[in-house]
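Before any comments, here is the structure.
A single protein chain has been omitted from the complex, and every remaining protein chain is retained in its original position.
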Amino acid sequence: MKTQTEELWMEVPERRAIVSIHREVERIVSESGVEDGLVLVNAMHITASVFINDYESGLHADYERWLEELVPFNPGTDPETGGYLHNRTGEDNADAHHKRQIMGREVVIAITDGQLHLGPWEHIFYYEFDGCRRKRILVKVIGE
Amino acid sequence: MKTQTEELWMEVPERRAIVSIHREVERIVSESGVEDGLVLVNAMHITASVFINDYESGLHADYERWLEELVPFNPGTDPETGGYLHNRTGEDNADAHHKRQIMGREVVIAITDGQLHLGPWEHIFYYEFDGCRRKRILVKVIGE
Partner (left out) sequence: MKTQTEELWMEVPERRAIVSIHREVERIVSESGVEDGLVLVNAMHITASVFINDYESGLHADYERWLEELVPFNPGTDPETGGYLHNRTGEDNADAHHKRQIMGREVVIAITDGQLHLGPWEHIFYYEFDGCRRKRILVKVIGE
C-alpha cells in the first residue's frame, strides 16, 4: 500500500469565496504514484468546506445568495450576535459553522489508472466561509 | 490490496426520481472478493446524489416536497431563469445543483466479512435531479 499526505495552505482575502483546488489535488495524486485507490480531501477548519460541483461563476453566486438565505450572517434578531448563541463567545462566525454543514466537510474521490476518476463536469473546490486568515486543507491518498 | 471499479449507467425517464442502487452495489462488492475494506459510491454528475436512507415511498415524496421548498425549480423572480444566474447560461438546472448539495455526492461504506456493513434500515439510493439523459455512478472498492 502507498500513501501520500499533504496539507494545502489557503489564505482567502475575502470573508467568503469559492476557490478551485482541482489542479493541486491532481498534482498530489500524480506525485503519489498511486494507480488504484482513494483520495480524501477535507477542510481542516470547521468554517470551510470542500465540495465538488460546477466551475461556473453564476452558480457560485447563486450558492452565495442561497446559503445566506438559509442561514444569514445576521438574521437581525440581535445587532451584536444576530441571535446566534455561538456569537456570544465573542465570535461572529456562527453562520459559517452552519453553511459548512450544507456544503460538506470533505470529498472522497476514486483514483483509477493513476488519475482522479471523475465525471465530465466534476470539479473540486474549497469554500471559505470565514476568511482573511490562513487555513489548511488535507489531501490524503491511499492505494497502490 | 484488491480493488474493483465499475461505472453504473442510469437513464431516469423523469426529471427527478429516487432509484435504489443497493443490489448493484452489493453485487460489485461480492464480485470484488474484498473481505475487509471500503466502498465509495458517488454520482459522476453534479446534478445528482448518492445517499443512504429509508426505502419508504412516503419519505421519498416528503424529500421531494422539502427540497423543492428549500430551493425551488423556479422561485418565480424571473419566468426564464427563476432568478438563478446559472440559468442565464442557457441551462434550467440551477436548482438541481443546489439540491444535490443537500443530499450529498457520495457515500463511503465499510465492507466486513465480504459484505456491506450496514445498519438494519440503511439502503443505498441514487437521486436524480435533472434526468431524461444518460448519467453514471461510480463504485470503487478497496481492501483485501
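Here are some notes:
Going in written order, the chains are labelled A and B, and every chain counts its residues from 1.
Throughout what follows, a residue touches a chain if its C-beta (ideal position, glycine included) is under 8 Å from a C-beta of that chain, and two chains touch if they have at least 3 such contacts.
Remember, it's a predicted structure, so these values are computed and weren't measured experimentally.
Check A:94, A:110 or A:124 against the missing chain and you find that the one touching it is A:94. Only one residue from A:12, A:28, A:59 or A:108 touches the chain missing from this view: A:108.
Although one chain is hidden here, its contacts on chain A can still be listed: residues 1, 3, 5, 38, 40, 42-46, 70-71, 84-89, 94, 97-98, 100-102, 104-106, 108, 135-136, 138, 140, 142. The chain not displayed touches chain B at residues 1, 36-38, 51-54, 56-59, 61-63, 66, 70, 102-104, 107-110, 112, 117-122, 142-144.
Keep in mind that, in the parts below, only the chains that are shown with their structure count from here on.
If you average the CA atoms of chain A and of chain B, the two centres end up 20 Å from each other.
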